[in-house]
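== chain A ==
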Amino acid sequence: MIEQLETDILILGAGGAGLFAALHAHQANAGLDITVAAKGLLGKSGCTRMVQGGYNVALHKGDSVERHFMDTIEGGKWLPHQQLAWTLVTKAVERVQELENEVGCFFDRNPDGSLHGKAFAGQTFDRTVHKGDLTGIEIINRLMEQVWARPIRRLEEYRALALIPDTSGKAVAGVLFLDVRRGTYSYVAAKAVLLATGGGPTMYRYHTPSGDKSMDGLAMALRFGLPLRDMEMVQFHPTGVLAGRHTRMTGTIIEEGLRGSGGYLLNNAKERFMFAYDKRGERATRDIVSRSMFSEMRAGRTTPEGGLYISMGHLGPENVRRQFKGMVERCADCGFDLAGGLVEVVPTAHYMMGGVVCEVDTSTEVEGLYVAGEDAGGVHGANRLGGNGVANSTVFGGIAGETMAAAIAKGLDRRAMDRSVLDAEIARAETPFQRKGGDLNRLRETLLDMMWDDVGIIREPVGLRRGLAALGDIESELLASGVADDDRAFNLTWSDWLNLRSQVEISKVITEAALKRENSRGAHFRSDFPEPGDLETSRFTVVRERDGRLDVSDAPVAFTIVKPGETLLKDQEAAE
Partner candidate 1 sequence: MTLRLYLLQRVTAALMVPLIAAHLAVIIYASHSGLSAAEILGRTRGSVGWAAFYGLFVLLVSVHGAIGVRSVAADWTPLRGRALGALMWVFGLLLFLLGARAVHAVIG
Partner candidate 2 sequence: MDDVITVSIWRGRSEGRYVTYEVPRLDSQTVLDVVTYVQRQVDPTLSYRFACRVGVCGSCAMTVNGRPRWTCRTHVSKVAADNRLEIGPLANLPVVKDLATDMTEFFEKWQRAKGVFSPTATRNDTVAQIRPDAAARVAVDKAIECINCGVCYAACDSVRWNPDYLGPAALNRAWTLVNDERDANNGERLAAVAANGGCHSCHTHQSCEQHCPQAINPTASIAGLKRRTIGAFLRGEMK
Partner candidate 3 sequence: MSSLAQNQHNAAYRGDLFWIAAMIHRISGLLLACFLPLHFLALGLAIEGEATFDGFLKWTQQPLVKLAETGLVFLLAVHLFGGIRVLVIENLAWRPGQKRMASLAVGTAAVIAAIFILRLL
């Protein structure tokens, strides 16, 4: 027997999207029974915490939502879903005011006391609101306090395993969980379910997101039959720490500001190489720097650990120590001297632009299922602007809360679940206990390397096909690998197995989508099609699972607000 629970609104994930949804649903109707379930601790898991740079919002004098919108569309290489992007930039204004005035975030100010906006690459205005370089801590701590203060049920260290359909198969009835602490299953039935598990491309050798994220949300959506869009769009951040495979620090970010303020990227000969690729040198945009670094690495000009160096010493070690205190300390913890010496760096997988296809109100094609945050696709298109990630999760998380409350007010009710799917999903999670042997660690290493080499920053068909084949092998090997059944409580090795399963499923989707897109836009680069292609006829990829097979297609981008070549900015504004 598995434990059963009933709730009105079930939220998967306790990052910016999940917590905002809970708050807004509660505000809409305090009588609702709301449950937030997270794989880690409430507010302490996920990436919203990790936000350094800040939150984009057109709140400053001289800025406009139109300008923010155009930056988002152009940054996204004309692939964003324009209505979603418009909602993002317009609602962000209200959301930041809500964060400050109602939730209690205390963002940094200008000397005169007004909200400070800082510069973030790829934007035409200094609009990024922040709290030092630990903006995420401020946002999530304040949200978490507000959720704790309300009668909202918390299921912590509750890992969602599968969305369970109703008997018609068309709506979602509830969610199957693993109660990690006890190692037992439970089923939560809900009128509305929000998927907000935060994407997070952790299947690459080098990656930034928090360790609890493993693409579970997208994998669950895929298995449920939902369409995923833009999945080839995986953003890489140019400067991840490289300190060896054995340390979890590898892959974590070294601040972008280091390059911005004049840091050098060097190859093994300690020579600057960026100017060979772009006339802006180290100050080129994220995608270009990442790609150039990858090319340099492929050419074999790498450091002992296989990466490159960042060097700051020429700016004066004392200066660097003062200006980038946090980063200097973080590097020292890995044994590097950032202020005076060389730090090994490598591009690192950072963010999933792709995700579940959804409407502006966060609804999906499945009744009762909503999606928000990094799990949702379409807002960013081919590239996410720094500062649009947390805006996305808070804006649409809030909208999801309101939408779900409204749907329930209109009569959305709980549905009877399809028991056979539940049983099948439990059997799926039980698989490793029926197997013996296998080497999960080696499998993980194989997956990380394969994705990095073949489905990473520079892609070509041979590599992508090799990748697909490798993924098939990894999957069958995983299905044959076992986990000892001694103690299921807080069993991280079982979690590792489940994580790998989700990662492999979504890696296949990324690879298929990358094969499908025969041009190079934003984060996606095909060496056989290096050009962006015709913008007016831009299409986005869609992958869904049908009868156990991936169905890959594409669809035209609807230019409902602005067409390529046009702008919403008035002439004089645009000229600035």
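Criterion applied: all candidates are chains of the complex that A comes from, given by their letters.
The working rule: contacts are C-beta pairs under 8 Å (C-beta built on N, C-alpha and C of every residue); 3 or more make two chains touch, one makes a residue touch a chain; residues count from 1.
What you see is a predicted model, and the numbers here were worked out from it, not measured in a lab.
S.K.: Looking at this complex, which candidate touches chain A: 1, 2 or 3?
M.R.: That would be candidate 2, which touches chain A.
S.K.: So in the complex, which bits of chain A are touching candidate 2?
M.R.: That would be residues 40-41, 44-46, 49-50, 59, 94-98, 100-104, 106-115, 131-132, 134, 136-138, 141-142, 145-146, 148-149, 181, 210-212, 243-244, 246-249, 252-253, 330, 332-336, 440-441, 483-484, 486-487, 489-493, 496 of chain A.
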